[in-house]
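A protein chain is absent from this complex, but the other protein chains hold their places.
Chains here go by letter, A, B and C, matching the order in which they are written, and residues are numbered from 1 within each.
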Amino acid sequence: MALSTLILLPVIAALILGFLPESRKELVRNVALVFALMVFAYSVGMYFQFDPSTPRLQFVENRSWIDAIGARYHLGVDGVSIFLVLLTTLLTPIAILASYAAIGERVRMFNAMLLLLEAGTLGVFLAQDLVLFYVFWEVMLVPMYFIIGIWGNSERLKATFVFVLYTMAGSVLMLVAIVALAIVNAQNVAAALSAPGAYMGYVSFDISSIRTELLTGTQQIWLFAAFFLAFAIKVPLFPLHTWLPLAHTEAPTAGSVILAGVLLKTGGYAIIRFCLGLFPEAAVVYAPYINTLAVVGIVYGALVSLVQEDLKRLVAYSSVSHMGFILLGVFSFTQEGMTGGIVQMVNHGISTGGLFLCVGMLYERSHTRKLEELGGTATAMPLFAGLFLVITLSSAALPGLNGFVGEFLALAGAFSNKATRWFSVVGATGMILAAAYLLWMFQQAMYTTKPGVWVKRTWGDLTVREVLVLLPIVLSAVGIGVYPAPLLKPIAASSQLVLQRMNLRPNGPIHAIPSGVDDLATTSPDLPEASR
Amino acid sequence: MIQTMHVLWLSTILFVIGTAGVLIRRNAIVMLMSVELMLNAVNLALIGFARQFRDVTGQVYVIFIMTVAAAEVAIGLALFVAVFRHKRTLDTQKIDLLRW
Amino acid sequence: MTTAIALIPFWPLLGFLINILFGKRLRSASAYLAIGMLALSFLTSVAVFTRFVGDPASVLVPLFSWMSVGALNVEVNFLVDQLTVVMLLVVTGVGTLIHVYSVGYMHGDERYSRFFAYMNLFAAMMLVLVLADNYVVMFVGWECVGLCSYLLIGFWFERPFGSGTTNDAARKAFIVNRVGDFGFLLGVFLIWTAVGGVSFQQTSSAVESGYVTPGVATIATLLLFIGATGKSAQIPLYVWLPDAMAGPTPVSALIHAATMVTAGVYMVARSHFLFDIAPFSQNVVLWVGALTALFAASMGVQENDIKKILAYSTISQLGYMFMGVGAGAYAAGVFHLMTHAFFKALLFLGAGAVIHALHGEQDITRMGGLRNRMPLVHGTFLIGALALAGFPLTAGFFSKDSVLAGVYAHGDFAVWCIGVLTAGVTAFYTFRLYFLVFSGSSRDEKGRDLHAPASSMTSILLILAILSLVGGYVELPFHILAAFSAFLSPVVGMSSHEGIPELALMTVVFLFVLGGIGVSWAWYGRREQDATALAAEPANPFLRTLRRKWYVDEIYEVLLIRPIRWTSRTVLWRVIDEWIIHGFLVQFCGGYLWKAIGFVVSFSHTGRVGSYAFGIVVGVLVIISLIAR
Partner (left out) sequence: MSLVIFVVFGCVAVGCALAMVFARNPVYGAIALIVCLAALAGEYLLLDAPLLAAFQILVYAGAIMVLYLFVIMLLNVRREEGCRWCTDWRTYLGFVLAGLIGLSFLFKASNVAHPAPPVGFHVYDVTGVAYTMFTDPTLLFIIEALGVLLLMSVVGAIYLGRRFSAEEELLMKHDRPAGSNSTGTAGDAPCGESAP
């Protein structure tokens, strides 16, 4: 029940917000914040119950849901997802707190949307059933659509249009693939049980009931492609990224924070969970191409960031660059690389979320995001400058801050695999460019506008609320950077399991043949040695 | 002795005439009447099969079809009246309110 | 002992935290806090040193496991051996002195406590760098000192510098360093994949057991050396160091002369086991060091900014150090590192006193005649200049001689010749600087009203002057004394100088140094100079090229920066991103094309019942034809 509670709590909070009077904005904000903090506290409590030594799913809830099509209500959390869950629950109260001043209209709906978004994202990270996953995947889209579409900037309609179009294009393909996978799997299982005709009884969407080893190479290739496209759009991988700058520039601060911090991670997470977990052979086939695109994305995103004039757009393109490290690490198929990729997901959420928060705070004072119009802020806002610098450096992967841990592990993993060594070399140039564009951004935003001309601003430094917004980000950046062991241990264990399963390809017939769908579903994939 | 095939021949001829009426006539009311003719052709076939199989269900379905036809006529004619009221025509080539 | 070692970098880190959080309230106490913290580290280092006098065994201080994933296990451990101790003493000792000097120099600055916080952070990170027992933790210090360098170069971020602000210089420093770090990082990866670990001990034992092939070692060392060229300002990545002079002078003295820039030399000496089996890399180090030494010295000849001259001399002297370590004379390289820390810190701080006295004037064409008006600064600066020029019996003489002897013993006569030539050029430009600043009479109004240096500043100059004089007497030629190399021998081994004509070599070097000083005196010291003539662009094309620093910055700008920016902006962003991907693929193919298709197809949607009826009938026919087989 723990995971259901985690997902339901924000939904209940959103419902409660609906009953509050719209006129009492402070009350609405506070209630939303309190609930978001409750969710965070709950997830932290869950983390302390979490056993980091086992790579298996924990807090599993597995009950029947739509029996007619074999979809189950199956939730669970493991090392891959636990920190993404924590990241989500951490960033949501921060986003709510950050929009206290920025959002003045339809406060109730805005906060409700953020909470629903949290619920959807948590569902994506926890779902262990394809249909359930798809439902949450789409649920996630709707609040984001409204957040950009209602509270966004001037070109918000175009941004929402492009955002929804991109995402839907991928997810529709994924839906087809989900159905195809379930049926193909059922046919395979039925054939393995020498009952090829009556396969409909074996249709199941539960991930654990997908017999990966029975899928043929061609099936894997096609299904992988369909799944991967949906996730690559979300990540976003290089040629599919153009929705991101648009959505980020138009979204309100809180929207950008959640979008960059959490929503992009769903793509990376799903690639690990589904593309690698279900289609390992296809993943190996596709890996060179994906790595190429990832590396191109790293360099390309960095180079394009280098010349951006819009602060938010710059950070958005930097996301393209940073997310490339994730895919590079994951598709290096080494434990270090995959762990690095997952850690990088968490780190990117923290650092880029923090960058967007800083940009938002700057925007609230300056009402511009143009770098050439900014500057001269550091003397007026020394505290802000300091925190902003830490977050910037964390994004630039300075050792001792969180960004380094992820990028180092991802690159090291990619380097240690001979097949991806050169990708790692090229990808490492992204770290040079990251320093270039991030420091340029920081200088333009915080120091001086034009060479030799010193503009003194009179903006007030951070308020207590804003400090409270940034402090968790900065503290976690330093904390993860200095002592990442608590993260690394469960993540490393789970990524090892992912890789083990990828290599585990028995060629013989299925041994303990289950007698039906339910038996298949309860055959835990967490016990590959026992069940296969 | 009337064979089922005879009934089907007649039914088909009537159906063809009805279809042709729907396709070639431009007057909406005549088109609707052609549809009635097609329905009747189907009714005829149903009755023929009911007779062949000694199953009264076919006849029951004919009653249903008649009911549907009555409802269809009521709505269809009301629509024509409404359309005529502000288009002053029932020429289907002239009425393109459905376009875009 | 282990706790004390673990606390060495902790004290300045604590000082940083207190100063950055509560600096505004501490006011002037922040400086004393910072000094106290670093002094504590210095005293600890001295204690560690005394332990090593008797017991040569190295000490490993395990702290905690940092990153442990699969085959990669990065422990944060501190390794203290003789090499570390030397670096510890240099960093904390010179660092403390410069901290004390800064009290007077930075007095009254708007961000006084911030300065000391950054300085302390730098010291902490430099200590992490030298204490690290593996390449990854070393990389942490390596990058973080770069960060501190960035922060301190751009400390007066509102001040203009060159064609931009100090912040441009700071950014340049960080990015150029990052280019080097790129190589360092890849080198670490390669070592990890080859060795299976990243610690120095694992690597050296892997090398000893023949587990690392020379080919891998060559590539790894070359990659590491790319990092060293960035951090230690060697060709081709030296360009940031002259610009780094935008920072406050104590920063230049501490970071850009005495400690941080020598990290590359330290790293090469630390990785000597890898370089030893990669002769090609050693030659690369040797030649890059030699060429950098000469090249940078040549640029110092026509420079007019007092700090930039010293910056070029730093690059040049770093080149000497790399010559030493490249020739396998690690002890000589580190020896030069140490003496250089003394005399270059002295020169920078002396220059700082001059700049301070002249209200921020840095152009030597507008100085002059300070000999009598600032006698103490003049005296100490002269000692520093002599040491830099390698005048006999100063610290610089012994160490430079030791390096050149090592190079000669290694058999690289050409490199030795470059080194000797560079010694002459060094003597020339050092004394050009000296004569223009101190001899003659003042060439500018500002010189009339001097701002006397605080006694804290002058006392530091005195201490450093003494160190520059006596610091070299730990290692004397002709096998008289080899205390320094003997001390380091457990780490880097001994290099023998047997069978080389030491006296003859020394004499040649001395003649070149004397020649350099003499030419300098003939051109600049003998008679009164004209400020405008000095500042004017030289007519001689060679000298003009030197004045323009061989146009290297311009070449980098044209060949690298502009193409990258142009490609990024025009090709990648505008064309590929906005036109091709977003414009063509998304908006055209995804949007307009489908809209157009929809528009065309919508004409079948006539809105007339008749055409729909046709459609229905055709559809029925199709269905029937499918069913009715």
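In this text, a contact is a pair of C-beta atoms (placed from the backbone, for glycine too) under 8 Å apart; a residue touches a chain by one contact, two chains touch by 3 or more.
On a predicted model such as this, the values are computed, not experimentally measured, just so you know.
The missing chain, though absent from the view, touches B, C when the full complex is examined. Of the options C:V46, C:L60, C:A486 or C:V617, the residue whose C-beta touches the omitted chain is C:V617.
Contact between subunit C and the absent chain runs through residues 610, 614, 617-618, 620-621, 624-625, 627-628.
Summarising the interface, subunit B meets the missing chain with residues 1-10, 12-27, 29-30, 32-34, 36-37, 40, 43-44, 47-48, 50-52, 54, 56-57, 59-60, 62-64, 66-75, 77-82, 84-91, 94, 96-97.
Here is the rule we go by: only the chains that are shown with their structure count from here on.
Other chains, considered apart from subunit A, form one piece (clusters defined by touching).
When chain centres are defined as mean Cα coordinates, C lies farthest from subunit B. Note on interfaces B-C and A-C: more C-beta pairs are in contact across A-C. One simple way to say how far apart two chains are is to compare their mean CA positions; for subunit A and subunit B this gives 58 Å.
With each centre defined as the average position of its C-alpha atoms, the distance from subunit B to subunit C rounds to 93 Å. Touching of two or more other chains is recorded for no residue of subunit A. Residue positions of subunit C with contacts to 2 or more other chains are absent.
If you check the complex, the residues on subunit C that touch subunit A are 20, 64-72, 136, 139-140, 142-144, 147, 150, 154, 157-158, 160, 163-165, 167-168, 171, 174-175, 178-179, 181-182, 185-186, 189-190, 192-193, 564-565, 567-569, 572-573, 576-577, 581-582, 585-586, 590-591. Across the complex, subunit C meets subunit B through its residues 602, 605-610, 613-614, 617. The touching residues of subunit A, when paired with subunit C in their complex, are 162, 165-166, 169, 239, 241-243, 300, 303-304, 306-308, 334-336, 339-340, 378-379, 386, 393, 398-400, 404-405, 408-409, 411-413, 415-416, 424-425, 428-429, 431-432, 435-436, 439-440, 443, 447-448, 451-452, 454, 483-485, 488-489, 492, 496.
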